[in-house]
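Missing here: one protein chain of the complex. Every other protein chain is in place.
Chains: A, B and C, in written order; residue numbering restarts at 1 for each.
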Amino acid sequence: MSRYARQTQLKDFGPEGQQKLSQSKVLVVGLGGLGLPVLQYLNAMGVGTLGLLDQDVVEHHNLQRQVLYTEQDVGRQKLEVVHEKLSAQNSQTHFKLYDTFLTKDNALEIIKDYNLVIDATDNFPTRYLINDACVLLKKPFVYGALHSFEGHVSVFNYKNGPTYRCLYPNMPNAEEVPNCNENGVLGVIPGIIGTFQALEAIKILTGIGEVLSGKLLLFDGLSQRSTQIGFKLNPKNLELKKLQDFYEPLDCDVAPTITAEDFQSLLESKNTLTLIDVRTEEEFCERNLKEAINIPLDKLELSSLHITSVDEVYVICQSGKRSEIAAKQLQDQYPNKQFITILGGMNKIASLCP
Amino acid sequence: MSRYARQTQLKDFGPEGQQKLSQSKVLVVGLGGLGLPVLQYLNAMGVGTLGLLDQDVVEHHNLQRQVLYTEQDVGRQKLEVVHEKLSAQNSQTHFKLYDTFLTKDNALEIIKDYNLVIDATDNFPTRYLINDACVLLKKPFVYGALHSFEGHVSVFNYKNGPTYRCLYPNMPNAEEVPNCNENGVLGVIPGIIGTFQALEAIKILTGIGEVLSGKLLLFDGLSQRSTQIGFKLNPKNLELKKLQDFYEPLDCDVAPTITAEDFQSLLESKNTLTLIDVRTEEEFCERNLKEAINIPLDKLELSSLHITSVDEVYVICQSGKRSEIAAKQLQDQYPNKQFITILGGMNKIASLCP
Amino acid sequence: MTILLFGITKDIVGAPTLSVPTASVTGKKIPKTVKELKAFLGNTYPELNKLSSLAVAVNNSYAEDDQVINSYDEIALIPPVSGG
Partner (left out) sequence: MTILLFGITKDIVGAPTLSVPTASVTGKKIPKTVKELKAFLGNTYPELNKLSSLAVAVNNSYAEDDQVINSYDEIALIPPVSGG
């Protein structure tokens, strides 16, 4: 019996469905709770090309829901582990590996080669980035997200259908959404939502069934109920011309902070410290701390820093918002240093010493 | 962060939920499409003891939906492969291995040690056997079953709630249900139904949420809709005193058959052939073929056959029904021989040569 | 009267739903109970008659053969399924 016989014998799928899968290219963004069940099934079923994108390593507390990883894998690159296991599962699949996070600089270039994207990330900035990139490239993407015992699934931007922004026009603030450490999830929920996502992907790729476009599926594990909410396209969400300048990384690693008061004392007691001011040149010229180096936030990624003598780098802006973003960005770029945000920024400093 | 932090931090689950899981014992009957996702998640989430029961080997066409198996595993015992992988995933889990199929002779003895059973089998006889054994032992079991793009989930016999027989009082005939070779399944459907089963198991074990007792969940993948059908206990289904004498193995491997006419010609042309008559001694004495050895069906399991000279063994009964059962049973016991059923049995033979 | 079809009944009918006329415009006898509905459907799709073990739900509840049905009821045919 052929490898895919059990599905090719289905009248509504057939050898045609299999053929379509084998020629399909799917990018999975995120190799965590959602990405792994999606990949296990898409790979088993014979999707021809799978793009894997993640830069995390396996952590011990991932094992409770990220079922492809073993205890031995803790500390290894997720990308490497997943590639190894999926290759063993299906040697016919062509894998493309992206050892990176999705950013505004690489998103369009990476996504353009795929038929569809699976949003299996764990943070809003990447979800909005995927949405906007898919709108620009006219690619559908299968959205999945989790909260405790619940999950969301939908297909966005499918044949000019509604997008993620038609449900949630703007990214929520950091304060209104629990961060990942507070926000647990029952281990099996990502398995349910991830397999739902895989099913939607298969339907899109092969043309069978009804795609969850314009419908948000709400799954509640405690009552085992699925509810579908209909929603419409807001046409202005398709009128995107380019990506936003910035997708705020509200991610789970909260950057360390220092109060403006403590920072003042530090300034007085220490001879040298490294302080980066990420405001614009204009703002910087108006008022600044003499210890500060000015690298505006939008130039941060391009700048290369030479920080050799110290382990701690302080980051400041006007209110503390941009410095938080900057600190996280720098932390990713320079993992061996610690970047500390000054709470309240120059506003607070000014209020202390007028 | 502790291994299970992401779920112990959930208010409705907590360290108490984790503690309950670690002390729980779950038997999973069947290591196929449903059993694997159930096990991946129960094991990841920290269920203390997992019983694994299956006697199949991994086949190439399993890979399309049985996501724990790799190409290298084809030909290996499923039991061994699953044990190896789950141990690597969670070394704290205690595994009990049953290298057998569930039968009326071992079911009660095996099931009695568990808190609940996962019905992850692919055939009606085992489903009815699990139901009856769980009713006798007062154990809940989580039912899952598949058909093409659809699946069923329910929890039976939970706190004296309805049983499988309250939905389907009697086992369907072989003719009314498509056999497994005709009856395909889209690869991802068992992932969805299996994770639903794992969720129900977790709810039963920890007491959170509403258990799907008295409700049959119908999942339709093509429309991505779940429907719940309410049903009631028929109290006489709890009045079972013992297992049935026989659970007809309507399994997927259709035994090869020969028409009575062809068998007659064969008898005339061949000097020797091996023929087993599985009717009772009484029936056998009334009329038999002189080539036949009489081993009544109910004694077949206990008999040990010494078939050395031939590869093909013919099996006959009165109408062809018992011989079909016998042939399958023999096939499992002696996989290197081929057991062929004579269609229509002695009735047909009699009509040919009165 | 709309009938949702599951499992093998969907395969037999060749569609996920079925409409049964409830006004007697067709001159046919209109099914008034679950049992009559089964017989009615078995006439059109004889393969359905083979299903000795067919559950029927009326408005999302399991229904016995003698249950009365009305034109506004939502009915589902739910045969047993075996795959794993």
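Here are some notes:
The rule we apply is simple: contacts are C-beta pairs under 8 Å (C-beta built on N, C-alpha and C of every residue); 3 or more make two chains touch, one makes a residue touch a chain.
All of these numbers come straight from a predicted model, not from anything done at the bench.
Across the entire complex, contacts from the unshown chain go to A.
Interface note for the absent chain: among A:Leu10, A:Leu108, A:Leu137 or A:Leu218, the touching residue is A:Leu218. Of A:Thr70, A:Asn123 or A:Asn237, it is A:Asn123 that touches the chain left out of the display. Looking at chain A, the residues touching the absent chain are 30, 32-35, 120-124, 127, 144-148, 150-152, 166-173, 175-178, 180, 183, 185, 190, 216, 218, 220, 222-223, 227-232, 250.
Here is the rule we go by: only the chains that are shown with their structure count from here on.
Centroid to centroid, with C-alpha atoms defining each point, chain B and chain C lie 29 Å apart. In terms of their C-alpha centroids, the spacing between chain A and chain C amounts to 47 Å.
Shared interface positions of chain C, defined as residues touching 2 or more other chains, are 11. Residue positions of chain B touching 2 or more other chains: 148, 185, 222-223, 228.
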